[in-house]
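The other protein chains are all here in position, but one chain of the complex has been omitted.
Letters are used for the chains, namely A, B and C, taken in the order the chains are written, and counting of residues starts over at 1 for each.
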Amino acid sequence: MALSREQIAMRVAQEFKDGSYVNLGIGIPTLAANYVSDDISVMLQSENGLLGMGRYPSENEVDADMINAGKETVTASTGASIFSSAESFAMIRGGHVDFTVLGAFEVDQQGNIASWMIPGKLVKGMGGAMDLVAGAKNIIVTMTHADKHGNSKLLEHCKLPLTGVNCITHIITDLAMLEIKDNAFHLRERAPGVSVDEIREKTAGNLIVEGDIPEMRV
Amino acid sequence: MALSREQIAMRVAQEFKDGSYVNLGIGIPTLAANYVSDDISVMLQSENGLLGMGRYPSENEVDADMINAGKETVTASTGASIFSSAESFAMIRGGHVDFTVLGAFEVDQQGNIASWMIPGKLVKGMGGAMDLVAGAKNIIVTMTHADKHGNSKLLEHCKLPLTGVNCITHIITDLAMLEIKDNAFHLRERAPGVSVDEIREKTAGNLIVEGDIPEMRV
Amino acid sequence: MAGFDKVVSSYEEAMAGLKNDMTIIAGGFGLCGIPEGLIAQIKKMGVSGLTVVSNNCGVDGFGLGILLEDKQIRKMVASYVGENALFEKQLLNGELEVELTPQGTLAEKMRAGGAGIPAFFTATGYGTPVGEGKEVREFNGRPYIMEESITGDFAIVKAYKADRYGNCIYRHTAQNFNPMAATAGKITVVEVEEIVEPGEIPPSQIHTPGIYVDRVIQGTFEKRIERKVTRSA
Partner (left out) sequence: MAGFDKVVSSYEEAMAGLKNDMTIIAGGFGLCGIPEGLIAQIKKMGVSGLTVVSNNCGVDGFGLGILLEDKQIRKMVASYVGENALFEKQLLNGELEVELTPQGTLAEKMRAGGAGIPAFFTATGYGTPVGEGKEVREFNGRPYIMEESITGDFAIVKAYKADRYGNCIYRHTAQNFNPMAATAGKITVVEVEEIVEPGEIPPSQIHTPGIYVDRVIQGTFEKRIERKVTRSA
């Protein structure tokens, strides 16, 4: 059965290692923070200038000067640092953030991603997404495998304007976990109860299935 | 009579305005700090990362962590700021320092300066001089008008390897204060008792003398 | 040290010299860390044809959004402008031009502008619409695009505290774009919550050295919160 948003987030969180610095985009990626194993610690980077983002504040902790990149009120965890936007993106662009997790409209088998602009619709801006995909060491895209009309979002070539090129290595969808390399999507894991055939059918790009594909543990 | 080192420094200090941020090179430039008028305040920038350099420390104020760009122990004045070398040169390169005063081997009528390298002699390095001459709003060169063999240091074209090009606007020598513009040295002031003829004789580059040339007040 | 006293006593003085068609660089991220009083003064002055460089353009009725009401902004350079219905309307009408710039590139463009770096290379935006028309060059086998720096006629900045010499510190994530904006204005104006005496901020804790700052004004701030989220008790 296809994964829920929470299950996708759960599977994302399994990628993190103890001591990982992680930037989580808005939506499903943000949920991943809730599923980090108790055995490890990760530190959340928020690109508006906060490393060590903590929990949402209690009512009396709310502070207009303490927000995250989603413009939500947050707290800083113990050992956090706060800095300018230039420093924040020096970290990101310079490859110091271990994981970036973000959503996308489309990903293709070259590792290109389209996530910010649909021609004909009003463009609101890319925010920090282009810097994040250009800079992070490991980028995980979370999205549904196909759109609501059943059209695959895993393509041979992205059709929408790109956010970044040759940058995505891992995709976690509601159906599967895939790795991108050598100009193909390599199927690594299936969502519990989802068949390889279903994944194949919903993957428009070149899908490589080698050996038995295990089910995810979520 | 030719100015002493102290008198050159005195004349330099007259250029500063109330509220000027000033970077002083080693030697005569450093002396200028002693002759700033009581009516005005200047703030000294030391390129190792100190804005608001204070006096030398008393014996019990000496601190290995508080030095100037000449590697001398110093103090910070009230209202000083301390920052990284990148920030320091952002200030310098970005044109935020009002005056840079430095010595030179040669200056030419295009405003080029040679101050760091004599071919055949061991090269020790340019330190921050190239950044300072590329960045400051006003650059004052202090030097003797001629070398000890009587050869002019104010040339049509510098012969030594350059520190910077088209950057010097004012020169204060032991004989005169000159402004560089329109590809010429314009004589502005004479040292007390020094004749225009002597200055003309010791200036190899194109010297322009317009009207009466007043004596400096030092 | 009268020559270093940057404190002005009115918003008129703070923004004196601002004219039509000038470029303003503004600190702030969303509504966090914005110079509220300086923005209000720009509205009051009625100058128009402005180019405004800021990560966002406020919201309807608050922050930089209020400069849209009388169509004072001709061009906006920002990374995200999705919080603002009036912005959308003027954009679709062709009354407003927008240059969308990746957030990190925008921060670096401001920093570079203040630091005398006219251009730099970044991988951000290569192969995307942002890279179109920009020079591409490879370094160590990876393609990068050249981005030019930004400076402004004015920079408007919100700090937590400043001393009379203009040395500033920022509070929490209200720092954001403010330090870079402060370096990139021909005239940099800082609106603060508290003016302190020189020496009160330890030298190594100063975020923005006073050399970048031309004017300091004591402000009052509403500090509106864009998305208040709290944890369940």
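Assume contacts are C-beta pairs under 8 Å (C-beta built on N, C-alpha and C of every residue); 3 or more make two chains touch, one makes a residue touch a chain.
Predicted model only: the values in this text are computed from it and were never measured.
Visitor: List the displayed chains that the omitted chain touches in the full complex.
Guide: Looking at the complete complex, the unshown chain comes into contact with A, B, C.
Visitor: If I consider the whole complex, including the chain that's not displayed, which of B:A2, B:M130 or B:A184 touches that chain?
Guide: B:M130
Visitor: Of the residues C:T122, C:N167, C:T188 or C:T208, which one touches the chain left out of the display?
Guide: Only one of C:T122, C:N167, C:T188 or C:T208 touches the chain omitted from view, namely C:T122.
Visitor: Given the contact definition stated above, which residue among A:Q7, A:Q45, A:N112 or A:T203 touches the chain not shown here?
Guide: A:Q45
Visitor: Touching the hidden chain in the complete assembly: which of C:E36, C:E83 or C:E108 does that?
Guide: Considering all chains, including the one not shown, the answer is C:E108.
Visitor: What is the set of chain B residues that contact the non-displayed chain in the whole complex?
Guide: Contact residues on chain B toward the absent chain are 46-50, 55-59, 61-68, 70-74, 76, 82-86, 88-89, 92-93, 112, 117, 122-131, 134-135, 161-166.
Visitor: Given the full complex, what residues of chain A touch the hidden partner chain?
Guide: Within chain A, the residues that touch the unshown chain are 17-21, 40-43, 45, 50-52, 76, 78-83, 87, 89-97, 134-135.
Visitor: Hey, which chain C residues sit against the chain that's not shown?
Guide: 108, 112, 115-123, 137, 139-140, 142, 144, 148, 169-172, 175, 203-205, 207
Heads up, the rule we're going with is that only the chains that are shown with their structure count from here on.
Visitor: Among the other chains, which touch chain B and chain C together?
Guide: Of all the chains present, none is in contact with both chain B and chain C.
Visitor: If I average the CA coordinates per chain, which chain comes out farthest from chain C?
Guide: B
Visitor: Could you state the distance in Å from the CA-based centre of chain B to that of chain C?
Guide: 35
Visitor: Take the average of all CA coordinates in chain A, do the same for chain B, and state the distance between these two points in whole angstrom.
Guide: Chain centres of chain A and chain B, defined by C-alpha means, are spaced 55 Å apart.
Visitor: Can you give the whole-Å distance between the Cα centres of chain A and chain C?
Guide: Measuring from centre to centre gives 29 Å for this pair.
Visitor: If you look at chain A, which of its residues touch at least two other chains?
Guide: As it turns out, chain A has no residue touching two or more other chains.
Visitor: Which residue numbers or ranges of chain C touch two or more of the other chains?
Guide: 111
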